[in-house]
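Data block below; observations after.
All protein chains but one are shown at their positions in the complex.
== chain A ==
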Amino acid sequence: MGDNNSPPGSPKEADHDSDASQLAKDESSLETIVRKFQDSMPVGKRHTFWETQPVGQFKDLGDVSLPEGPIEPPTPLSEVKQEPYNLPSQYEWTTCDLDSEETCTEVYNLLKNNYVEDDENMFRFNYSKEFLRWALHPPGYYRSWHIGVRAKTNKKLVAFITGVPARIRVRDEIVKMAEINFLCVHKKLRSKRLAPVMIKEVTRRVHLENIWQAAYTAGVVLPTPITTCQYWHRSLNPKKLIDVGFSRLGARMTMSRTIKLYKLPDSPATPGFRKMELHDVPAVTRLLRNYLSQFVVAPDFDENDVEHWLLPEENVVDSYLVESPETHEITDFCSFYTLPSSILGNQNYSILKAAYSYYNVSTKTPLLQLMNDALIVAKQKDFDVFNALDVMQNESFLKELKFGPGDGQLHYYLYNYRMRNALKPAELGLVLL
């Protein structure tokens, strides 16, 4: 924010008093203020809300005297606030049962019309209903963590936030956490300031289950990221991506050459590359556990988790593995999830079909070749683009497989768990949806 916003009355500004009063009635100065004020909006450097929360604080960065681990100890459950936080009087809390087709449709529509967009408001995430059920119903989920807000008058669903339980390993500690996601407030209610109370309410309900840590991501910098990742994109259907404005064609580049550049073989190259099946769950679990153990922060998956998160489900998650043609051993694994987006205001296309790299393990097949095969099957399945973060070992294949850097940075956070130092993206083994 800089000097323009130092607190009124601070001595530094007293000298400028007379100047300010001269300008007081001057239109242009008012505009300047408005502009100054608006320009500074998105980059708030102080975080009054987060400074009150048990999260790593900026001022503690690099303070090696502070121990890693929980910031606050658990409080006795009897001391957790029993009643929900107060909402503005026109609204009420609701618990969303995604198994109910009606409720699921309401949640789907709320998100479809109001959830995350790109910087230029050309695209908006369009999580499918099947995806939402998958994302919110992992083993041991709590229905009470799927929280909605309704308008009292017409019962419309106007806001949503969720948590799901996860065991996440931080170095050698396995910590029960909530993964917080899908915070969304209806566009017509944006000035009602519902988000903080929703965050506090989901926190309260997590505490009621005797869970005291959480993991979440954000596109903005809050106190304090454990790591900051970068999105990369691999064009599968470059013509459509250019037509809808997802990517741009350089002035000297031809469409013809661009299409040739991103062309992929018709079928995967690796012998024994096939879709994962239910009977592969034990082998994939072993492969994955072993692989994820090298990262500082990673999920602690058991077979139930693997069956839920990685067994292929049409239009939700795709998983492939390499079964050695000779030994029938499962040696490699790759997966991606399906997250379409609405294309806002394009006459020819309404949906962008994106695959997001999930968990990939290579032991025998080079990772580069494995991921190229993943690109090939994604192309076969008619995805327009394949996205990946620079987490785990992804950096090793991104450039070579013609991924280009994205404008999106994703910051990862832990709630009530201090990390002494920020991690490199390659030290992170966690993908949140």
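In this text, a contact is a pair of C-beta atoms (placed from the backbone, for glycine too) under 8 Å apart; a residue touches a chain by one contact, two chains touch by 3 or more; residues count from 1.
By definition in this document, contacts and distances are computed from a predicted model.
Per its UniProt entry, the chain excluded from the display bears the name "ACB domain-containing protein", taken from "Trafficking protein particle complex subunit BET3", "9239_t:CDS:1", "Membrane magnesium transporter" or "ACB domain-containing protein". Residue-wise, the contact with the chain that is not shown comes from A:K188, picked out of A:R171, A:K188, A:K275 or A:K364.
Screening A:K81, A:R143, A:R171 or A:K260 against the full complex identifies A:K260 as the residue touching the chain left out.
Across the entire complex, the residue among A:S65, A:S78, A:N154 or A:Q347 in touch with the chain not shown is A:N154.
The missing chain, though absent from the display, is touched by one residue of A:R252, A:H279 or A:H328; that residue is A:R252. In the full complex, chain A touches the omitted chain through residues 1, 4-5, 7-9, 13-14, 16-18, 20-21, 24, 27, 29-31, 33-38, 40-50, 52, 90, 113-125, 151, 153-154, 156, 158, 180-197, 199-200, 216-220, 222, 231, 233, 239, 241, 245-248, 250-256, 259-260, 341, 344, 387, 404-410, 432-433.
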